[in-house]
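Report on the structure given below.
Every protein chain except one is present and positioned as in the full complex.
To keep things simple, chains are lettered A, B and C as they appear, and every chain counts its residues starting from 1.
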Amino acid sequence: MTKPIRIAVLGASGYTGADLVRLALTHPRIEIAALSANAKAGQTMAQVWPHFAPYPRLPALVRAEEIDWAGIDAVFGCLPHAASAELLSQVKGPKIIDLSADFRLKDAATYADWYGGAHPAPALLPGAVYGLTEYARMALAETTIAACPGCYPTAVLLGLLPLVEAGLIGIDRITINALSGVSGAGRSLKEANLFPEVAEAVHPYGIGHHRHMPEIEQELSLRAGAPVIISFTPHLVPMNRGELVTMIVETKASVAELREAFVGRYIDEPFVHLLPEGVAPATRMVRGSNHCVLNVFADRVPGRAIVIAAIDNLVKGSSGQAIQNFNLMFGLPETTGLEAAPLFP
Amino acid sequence: MTKPIRIAVLGASGYTGADLVRLALTHPRIEIAALSANAKAGQTMAQVWPHFAPYPRLPALVRAEEIDWAGIDAVFGCLPHAASAELLSQVKGPKIIDLSADFRLKDAATYADWYGGAHPAPALLPGAVYGLTEYARMALAETTIAACPGCYPTAVLLGLLPLVEAGLIGIDRITINALSGVSGAGRSLKEANLFPEVAEAVHPYGIGHHRHMPEIEQELSLRAGAPVIISFTPHLVPMNRGELVTMIVETKASVAELREAFVGRYIDEPFVHLLPEGVAPATRMVRGSNHCVLNVFADRVPGRAIVIAAIDNLVKGSSGQAIQNFNLMFGLPETTGLEAAPLFP
Amino acid sequence: MTKPIRIAVLGASGYTGADLVRLALTHPRIEIAALSANAKAGQTMAQVWPHFAPYPRLPALVRAEEIDWAGIDAVFGCLPHAASAELLSQVKGPKIIDLSADFRLKDAATYADWYGGAHPAPALLPGAVYGLTEYARMALAETTIAACPGCYPTAVLLGLLPLVEAGLIGIDRITINALSGVSGAGRSLKEANLFPEVAEAVHPYGIGHHRHMPEIEQELSLRAGAPVIISFTPHLVPMNRGELVTMIVETKASVAELREAFVGRYIDEPFVHLLPEGVAPATRMVRGSNHCVLNVFADRVPGRAIVIAAIDNLVKGSSGQAIQNFNLMFGLPETTGLEAAPLFP
Partner (left out) sequence: MTKPIRIAVLGASGYTGADLVRLALTHPRIEIAALSANAKAGQTMAQVWPHFAPYPRLPALVRAEEIDWAGIDAVFGCLPHAASAELLSQVKGPKIIDLSADFRLKDAATYADWYGGAHPAPALLPGAVYGLTEYARMALAETTIAACPGCYPTAVLLGLLPLVEAGLIGIDRITINALSGVSGAGRSLKEANLFPEVAEAVHPYGIGHHRHMPEIEQELSLRAGAPVIISFTPHLVPMNRGELVTMIVETKASVAELREAFVGRYIDEPFVHLLPEGVAPATRMVRGSNHCVLNVFADRVPGRAIVIAAIDNLVKGSSGQAIQNFNLMFGLPETTGLEAAPLFP
């Protein structure tokens, strides 16, 4: 009855693209009209992704330039940075939900600093909305470009923004320790991502210079009304999915007061959940779902608190939040297609 | 509008019970009315299962005897064998979908042999339907007791029955090698199930006497019209979910002929999928979904073929098939609530 | 020729005890004379630990009180806290290498605060040496009681002490994020340690009150000459072995100066290794070995640095360091029996 919303997914051969297709498959309003993946053009989705074997009617992969944009209502960009903005800047018509880093930073110069090259489409930056859904609903409803946050920034900002907005924490010594599953590294062929290199092991990476830092700082600074610089150390954990951030903040507030700030902000949120006092967030609580769980704890060092948040990096940290933003951009109930409960064990 | 179907889940503190609740939560016709778990009565589901923290409206756990059966339309039994039949034999009113072994074997004496005690409710056995859905639709539509198959039998029978029915394979030398994720061992406290005992390792168990053997033999014998005895060796694999069976069968048929038998049987099945020639089934293809993928290969030994099938042991191997059977028993479309695509990675 | 040193291991049924036996088996001077495990007394080691099946000559497990202490030269205590001191205080004759927490804290009152009960043998505390080998060689050579540090304290202190000793870092805002494999939780039967609860997941625990905190603070305070209080958040990672600590410190020194401090302290150490500039420590570098790898990085926040250290929690973090201390106590070369290179993958 209701006309379906026809989507294209650019970069359907990456983990993010595949998870978007997974969610789109059961979204009641979406019709998957086109799937691109230049290096694997000509193959079926089931050839590239054996778990789609039961879905033979998915469109085969094509090169991005083969897509007929007429009749496409929305495009999800799941390409690497730079490639994404370059391609999307040429697409006219569909609303854009981009999962790359290209439209996240307001400042093209900052982009150039962190991503090693001039921004391919700076003219589009002013119109893009940083799509941390819970903090951008009204803007998302009216934009044609949603820039979905990185996975780490999603967890970090959901955990810190209520406290920053309420002026409850210091902004000059925020320390973030982050843990991520290996799907965050993508499906590219690197020795470091082979099973035997990662399994039974843990290590930090991108120490002091991970590319998710500037967008975290941008959003914290915006809310704090002053420049924020963070310590951020991500680690690779031997699991497929999941992301957990442990953040030490300086505060004069009690845990009760901090909890109150979270309750005030998230009490009605469908996907962000403050856990009962003392319950530690864990990635197993959110696996495969669009939920974020968080909590705050007293630190042994006086004047500090520990904020912890967990998400599934591919869902709330990527494709799920993209669908959530899509829903808002098309006037649908925000939870449409995202109802699945976490998969445990 | 449509009146919901109110269900009770007995044994909601086990992995099977939890996965049933997960599926029921998004089933459009189900209302979860009662959840029992004697040892954890009084706790909320989120206390027992942190991944249900976002679902505070789930009923709290009660003792089975506290359930008010008036107004319950269906009961899912997720209890250990013997306990299940004992309890369910006293429940009057709701239709029964049992996930234990108690109603699977037609013969109470065989049950006593394998399960170490007299059957607690032999009078119910004749009315129970062995609920391998694809082979029992008509009976399921009319029964009040569905005995859901074990996880291994589900994978084995989906792989062998088309060939047995077509008379294409010998029945006296069927060799089954089976691999299962650790959730199949349940949430009970055994040293052997601790992470460090299982991770980075693999081992067989129940060699020559696993309790899923008699139900496999019962169903094969029934279809073959002659007694079938099998070799069956299960192994524990360091993964949460998933089950894969590798079966060596004696046959005079070619792979093409065997494939044809599968196509004929499963071409229209929503959850059973013959993979393209040469593609090996893998548990990652079905994780978190109700799908079964299978295929058949030539063996190097002449006169033999290799049949391989993979399922998610907790979904098609347990709670998903239970929902599938429930759908049939209540006249709903069989795929209702089971539409989620596999979660990969 | 050379008379063997006869040892007893108390608590040989835990992971720590088993790893001590593993190392002792190939130690050229050790003869394993007695193994205790009260709950499993009467069983062979191979029954309790199948990986010792190839070593049928290991003594069977007995109750601790059955051990004939005459002729035992050294006893390794691998018991839980409190039980350890209680038992060891009654053992006369052998030198004691204790792996529990009982002899680590100098102050019996602090012990009572953190371990929930009066110290069972406070009279022994003054004579015990805190056995972080690299910092206690002379004392270890002369003591009869070595208190082996906890696993986290070992990694933390190896990473921080050179900087504290050199006065290079601030001591009031040390932030420690710690990651551990599951063997650190022991072989006790808890739901939280079952494979499906831990695999494919990560979570923090003991937030703000982990029992390794007071011994870290004791040793840091001792070297700093002033009370140190730390932020410390441990996390459970789905791997068997390995521990990695990521520490944010306040410093006016450059990375080069900090590296120099490490070089000065560890250049000749057989088991502690500063990695080349920019190389991140990883647990896979030390698995199964007594090595510690560490490094220091600039932080994005000015005035901060990031120190990272990795060990195998069961070896350098426990049984390996115990052997290392044993070697010193018996005048043997410190690396005896600890030469095995890391096992990767």
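One rule holds in what follows: a residue touches a chain if its C-beta (ideal position, glycine included) is under 8 Å from a C-beta of that chain, and two chains touch if they have at least 3 such contacts.
Quantities reported herein were computed from a predicted structural model and do not represent experimental measurements.
S.K.: Decide which residue listed in B:A109, B:A256 or B:A298 touches the omitted chain of the complex.
M.R.: B:A298
S.K.: Taking the entire complex into account, which one of C:L244, C:A282 or C:I311 touches the absent chain?
M.R.: C:A282
S.K.: Just name the one of A:L161, A:V182, A:I230 or A:I323 that touches the chain not displayed here.
M.R.: Considering all chains, including the one not shown, the answer is A:V182.
S.K.: For the chain that's not shown, point to the residue among B:T246, B:S289 or B:S319 touching it.
M.R.: Reading the full complex, the residue touching the unseen chain is B:T246.
S.K.: So that we can see where the missing chain sits, which residues of chain C does it touch?
M.R.: 15, 18, 22, 25-26, 46, 49-55, 182-183, 199-200, 240-241, 271, 273, 275-276, 279, 282, 284-289, 291, 293, 339-345
S.K.: Using the touch rule from the top, list residues of chain A that touch the missing partner.
M.R.: Residues 15, 181-183, 187, 189-191, 193-200, 238-240 of chain A touch the chain absent from view.
S.K.: Given the full complex, what residues of chain B touch the hidden partner chain?
M.R.: 172-173, 175, 177, 179, 181, 196-197, 199-205, 207-209, 213, 229-233, 235, 237-242, 244, 246, 248, 280-284, 287, 297-302, 304, 306, 308, 310, 344-345
Keep in mind that, in the parts below, only the chains that are shown with their structure count from here on.
S.K.: Of all the chains shown, whose C-alpha centre falls nearest the centre of every protein C-alpha atom combined?
M.R.: Central by C-alpha mean position: chain A.
S.K.: What pair of chains has the most C-beta pairs in contact?
M.R.: Highest contact count belongs to chains A-C.
S.K.: Can we say the copies chain A and chain C touch using the same residue numbers, with more than half in common, or are the two sides different?
M.R.: Chain A vs chain C: same; shared/all numbers exceeds half.
S.K.: Which chain's mean C-alpha position is the greatest distance from chain B's?
M.R.: Comparing chain centres, C lies farthest from chain B.
S.K.: Using mean CA coordinates as chain centres, what's the chain B-chain C distance in Å?
M.R.: 45
S.K.: For chain A and chain B, let me know how many angstrom lie between their CA-based centres, rounded off.
M.R.: Distance between chain centres, rounded to whole Å: 35 Å.
S.K.: Report, in whole Å, the distance between the mean C-alpha point of chain A and the mean C-alpha point of chain C.
M.R.: Each chain's C-alpha centroid was found; their separation is 39 Å.
S.K.: Among the residues of chain A, which are close enough to touch at least two other chains?
M.R.: Only 199-200, 240-241, 282, 284, 287, 344-345 qualify.
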